[in-house]
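Every protein chain except one is present and positioned as in the full complex.
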């Protein structure tokens, strides 16, 4: 199967994903051998299913059912926040990027019952949480708003770090 | 009029607009001849009025009245969502970019009565809609929030596709 995918195709997608990652405050795994194998897996799934399903999970072949595991998957950002890598280790955090931490195998988050975020646990009465259960975070530097379990490692707009985010609530 | 604008000025603005478009998940029309004519039109309007009014619409010359048609106009994104191009065809969607669909003339949205978005039609009681009538969308991959008729074709932060967005409501 993988013989059908040329080295040029892999390199082209690798370059695109790398640029998109860096401009949004994400990082591909610096282990290029592994990363290119995963990118090849994305291209194999593209040919097989018509969409780039996660190369490390079993896709059903029905796009509607696989929507959450089209790469980048719905679990990438929570996994990056909790473990420093996504399930495949295609995306890693700054610490792994700089060699300060090693990549380890992480548990599958896909079928886990949604954990109450720590933000929700400590919420004060009157705090608004979105119906989907995600709190809204505000970058104190540039005002960027996003709704996710934890703030991103870097603000995608001004590159301020996670610690510069605050909970944001409408009164 | 257009003789006053040099080829270098056109090329410089073309390059700037192209970079800004790509980094935000937008695309200029790949028909470079047409695109550069439109870019020249923007520069003509810049000289004439002091702002880059849409080259395909009649500007009043009063900035306050023309605000909605300063390029990119307020109608670009809804038109891209509905027809795959903006009114001028300066901006196009992925399908047109890749030659899978052709550019066609589209109706003027400017004086159209605001159509109720399909999202609003199906809204469940209790859903919050902004006063301006725009629903809020959340990217399920990165948590990006925006308020517009439909989600963008690509998330400007993580480049996930439109189908990865969900309605977002505060409870």
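Going by the order they are written in, the chains are A and B; count residues from 1 in each one.
FYI, a contact is a pair of C-beta atoms (placed from the backbone, for glycine too) under 8 Å apart; a residue touches a chain by one contact, two chains touch by 3 or more.
Given the structure is predicted, the values throughout are model-derived calculations rather than measurements.
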Among B:41, B:84 or B:152, the residue in touch with the chain that has been omitted: B:152
Hidden partner chain, residues of chain B it touches: 20, 23-24, 26, 67-68, 70, 72-74, 76-77, 128-132, 134, 136-137, 145-148, 152, 156, 170
Interface residues of chain A (partner: the chain not displayed): 23, 138, 140-145, 157-160, 163-164, 166, 168-171
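Simple rule for what comes next: only the chains that are shown with their structure count from here on.
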Geometric centre distance via CA averages, chain B-chain A, whole Å: 27
